[in-house]
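Only one protein chain is missing; all other protein chains are in place.
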Amino acid sequence: MTTYIFKRLLEAIPTMLLLIIISFLLMHAAPGGPFTSEKAVPAQVLANLNAKYGLDQPLWRQVANYVWGIVAHFDFGPSFIYKDRTVNEVIAQGFPVTLQYGLASFVIAVIAGVTLGVVAALKHNTGIDYAAVATATAAHAMPNFVLAPLLVLVFTLWLGWLPGGGWEGGELKYMVMPVIALSTSFMASIARITRSSMLEVLHSNFIRTAVAKGLPMRKVILKHALKPAMMPVISYLGPAFVTMITGSVIVDMYFSTGGIGRSFVDAALNRDYSVMLGVTILVGALTILFNLVVDILYAWIDPRIRY
Amino acid sequence: MFMKEEAAVRLADIAVKGRSPWADARARFARNKGAMVGLFVLSLICLFAAFGSHLTEFTYDYVDFGLMGEAAEKGAPSWSSGHYFGTDDGGRDFFARVVQASQISLAAGLIGSAVAVIIGTLYGAISGFVGGRTDQVMMRIVDILLSVPFMFVIILLLVMFGRSIWMLFLGIGMFSWLDMSRIVRGQTLSLKRREFIEAAHATGVSSGRIILRHIVPNLMGVVVVYASLLVPIMIMTESFISFLGLGVQAPLTSWGALLSEGASQMRYGTLWLLLFPLGFFVTTMFCMSFIGDGLRDALDPKDR
Partner (left out) sequence: MKKRLLLSTILSLSVAFPALAANPQPGEELSDNQVYTYRILDAIKSMDPQISTDVEGSDVLRSLFEGLYNEDGDGNLVPAVALSHDLSEDKLVYTFHLRPESKWSNGDPVTANDFVYSWQRLADPATASEYAWYLELGHVKNAADIIAGTTPVDQLGVKAIDDHTFEVTLDAPVPYFPKMLTHTSVFPINKAVVDKFGADWTKPENMVGNGAYTLKEHTLGEKVVMVRNPAYWDDAHTVITEINAVTINDENVALTRYDAGELDQTDVPTGQYPSLKEARPDEASSTPYSCSYTYVINLTEKGNPALQDVNVRKALSYAVDRQILVDKVLQAGQAPAYNWTHFAVNGFAMPEIDYAKWTQEDRDAKAAELLTAAGFGADNPLKIQLNYNTSEGHKKIAEAIAAMWKQKLGVELTLNNMEWKVHTDKMQAQDFEMGRYAWCGDYNEASTYLGLFTTTSGNNNGKYSNAEYDKLLDESSTAADPNVNYTAAEQLLANDMPMIPIYHYTKVRMNKTDIRGLPMNNVQQTWYAKDLYRVKQ
């Protein structure tokens, strides 16, 4: 297993490089640059800007410089739009925010989702099952851009319980609405996948045998059924976890959390190449890492799996 | 999904004997009340999308300048005015707009999920079954696609090929299958070590046949459920792609666009602009969900 993990980590290097190059080319091929604005910047001023930010160099050279900056100094360059900040600063400010509300959402979504899914599966085709599926479906179908303003309306304006936005270093009362808005649909997905997977496991011979042998149901579920049933849930959670901790543009937009989700979209719309790449690299690295974690978990769940 | 050898072998047997393995599933599906109701209601929504425009004298883009900008005062739904769903802020009949939006969004949801099911399942099954270096390369491609800024891919499609409904579906399809492929691969990794698969392998059944006849049928449960989860995501992806200019063009609209407009006005006395699209959207999701679970039950050979 150690060799396998080591191999995978080595593999990550060319993968990241490829990701950087593809993203770089995509961004530069798209129309408009960081300094394209409705008030056209005069050619001479544009030339000065391009010179300052190295955009006058050939593309291969820009990529090479960029990668070298990361490898040699862990420097992702200056932001082209937030001109008195570096990419490192933008990410250092936004990522802890999304990490906090993302992790909280993740924990809540997993606990609530798995519980709902398991209960529904155990009570298959009963009222409880239908209620659980209906709850999950409704939660999944509620777009978060509808949910978010609704939360502000209810909890801030009508009830006056929670501040309508902001972060203030992650105080609990500022975190409640972002976490609800972010976790709801993930919770629903986890519940539905868990339910379906759990049903298959419950109908398999070894569980039937265990039940037939008279083992208590609770023990059968927790000891024997839950682990194998988690297989597809964990496949789903790998990318979902990365999505959650790298934030949601909707959450950042509606709750003024200052997270990295909004920075990323802002950067994309403004062609802030360096912030775009910085966040892409972060997302890429996390994706590769957590998909590796998922593969390790597979082997733990099902020891017969070999890579 | 565990210990399914029996079922898969039986499925294979049935296939060999030329009896349709799907007949049983169809019968089981037909007995599932929730799924049948879901299918019925979904059919109604599809009929509404297809023929709803004949039920109103208005078209989705006709502007009544007398009603423009006064949705809250004059636009409420009413039978007598013929605006069954009211009018929007632009002075247009909202019923006609919801009908038209349903066409786009149902197509986007169904096509996106179909692509995810077909490409995602095959890709994931091949990756997991073949394993080794092939698996590594295929999965790293997925990792890259999961991380690449999607927005720029869409913008480049727009710049290179121009706007068309097919480019919209291509854009949706291109990224819809990634998570599916990872889920399917995970299941396949676990399935391929089962005795019945190894037995099939040993008796010289080709890899392609094993994947199609033995692996894929055993995956259908989770695939179907996940596909039903993808539908709303695809419908929202459509509105994002349209936002970037590749998708449908105003005055054409979609559920995603109507929902976002309606949500932005939820406080301003025009709640019908949110509730009608939301109603259709949520109802469709319920249908998908019950059909998905029904299919899962029907396709689970143990669950008779």
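Note that the chains take the letters A and B in the order they are written out, and that residue 1 is the start of every chain.
Here is the rule we go by: a residue touches a chain if its C-beta (ideal position, glycine included) is under 8 Å from a C-beta of that chain, and two chains touch if they have at least 3 such contacts.
Since we're looking at a predicted model, the values are computed, not measured.
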item	value
Visible chains that the absent chain touches, using the contact criterion stated earlier	A, B
Option touching the unshown chain, where A:L19, A:V63 or A:V152 are the choices	A:V152
Listed residues A:G94, A:P143 or A:P232, member touching the removed chain	A:G94
Among A:T36, A:T126 or A:T209, residue touching the chain not depicted	A:T36
Of B:L158, B:I197, B:I211 or B:V282, the residue in touch with the unshown chain	B:L158
Residue numbers in subunit B that touch the chain omitted from display	61-63, 65, 68-70, 72, 89-91, 151, 155, 158-159, 163, 242-245, 249-251, 261, 264-269
Residues of subunit A in contact with the chain not shown	30-33, 35-45, 48-49, 51-53, 78, 81-85, 90, 93-94, 148-149, 152-153, 156-157, 160, 163-167, 252-254, 256-259, 262-263, 266, 269-271
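FYI, only the chains that are shown with their structure count from here on.
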item	value
Distance between the centres, which are taken as Cα means, of subunit B and subunit A, whole angstrom	21
Interface residues, subunit A side, partner subunit B - complex	8, 11, 15, 18-19, 22-23, 26-27, 29-31, 130, 133-134, 136-138, 140-143, 145-146, 149-150, 153, 188-189, 192-193, 195-197, 199-201, 203-206, 228, 231-232, 234-236, 238-240, 242, 268, 276, 280, 283-284, 287-288, 291, 294, 298, 301-302, 304-307
Residues of subunit B defined as touching subunit A within the complex	1-4, 6, 34, 131-132, 135-136, 139-140, 143-144, 146-149, 151-153, 155-156, 159, 178-179, 182-183, 185-187, 189-190, 193, 221-222, 225-226, 228-229, 232, 236, 256, 259-260, 262-264, 266-267, 274, 278, 281-282, 285-286, 289-290, 292-293, 296-297, 300, 302-303
